[in-house]
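In what follows, a single structure is set out as structure tokens and then discussed.
Here the complex is missing one protein chain, while the rest keep their positions.
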């Protein structure tokens, strides 16, 4: 129940982040909806393809799609106001990352995947949607450029994996791990603690 | 039989569209063939991966590959003449979109996918090849920028889904739905009826 609510919050957050990026790339209303949907549903589709769940869960539940399309449409109409809520968007994006990375790991473990593979697939679930969004919009993916993004997702996935090995109940573990991802992202954004660039390669202006 | 003929026409159209885009991006003859193949076969591979058909059908039938490679080679040799046939290329592209979106939906329904998932997978089959082409050539995908492209594919897929629910025979329904997609695309191209861009985001010059 709590997990379902969190999942919809994650879909909402990722759909909004995709739609905002599409508005900035000057796409029309249909392009904005397609990018919003792809960002929100992409990670789950990649997860199900890797786990062999056919057809992917995210393509079988229409409420998922309805929530994402409505969110993208709202962003299209109200984007000037939303752009001002920059902190809320970043928080929502962190929440989405945390929920998808940890829930993805739990789902992979439930299908019988080994712990090691489940953690990698969980991390991929979290960062996949955003990577697809940036590829579609012809950006170098944020996950490659930004503060501790993939590492935060991996940390959450590993926490779920540890909980699984210790036979802790998966629901509470997922919530705690998702909260840990959000906390790591918030600290990273707050400190702007970008990891170092290799010597001799000046940062882009 | 009619469906098979339409399918080869779709492969031919998409291979030509991919090869033309590759020639314009100044790729060599092998690059042109690779992009032509990827554009024509990509949607079907994505469809089969989502449906769990292993290995993908399009990779098991050599006539598919032969038609696409021959088409790409012809485009490489005769591209100045073909570029002048702009209307024929756009018509063929619309035909490919219609055939792949509707046949993809029918195939998904045949494997037992729920109607809702089948429509989404059909739409993805139609627009997938072109999206991969644009990603490879580093363009913002046409599907995100152009007149009623994804919506036309979705409309065709939904028509097939409605026919399935009403238990109409799948062959004729697919042909009618494909024709509807082509008609929608033609009207959209004729009217240049681009959907609106969000307020405050000026169209690119």
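The letters A and B name the chains in turn, as written, and every chain counts its residues from 1.
What we mean here is this: a residue touches a chain if its C-beta (ideal position, glycine included) is under 8 Å from a C-beta of that chain, and two chains touch if they have at least 3 such contacts.
Note that this is a predicted model, so its numbers are computed, not measured.
Contact with the omitted chain, checked across A:9, A:50 or A:90, is made by A:50. Looking at B:13, B:35 or B:95, the residue that reaches the missing chain in the full complex is B:35.
Contact with the chain not shown here comes from a single listed residue; of A:40, A:94, A:120 or A:173, that residue is A:120. Summary of contacts with the chain left out: across B:9, B:25 or B:70, the touching residue is B:25. Touch with the hidden chain on the side of chain B covers residues 22-32, 34-35, 45, 49, 52, 54-56, 59-60, 62, 65, 76-77, 79-80, 135-138.
Against the chain not shown here, chain A presents residues 49-52, 108, 113-114, 116-118, 120-121, 131, 135, 138-141, 143-145, 148-151, 194-204.
FYI, only the chains that are shown with their structure count from here on.
Chain centres here are Cα averages; for chain A and chain B they lie 29 Å apart.
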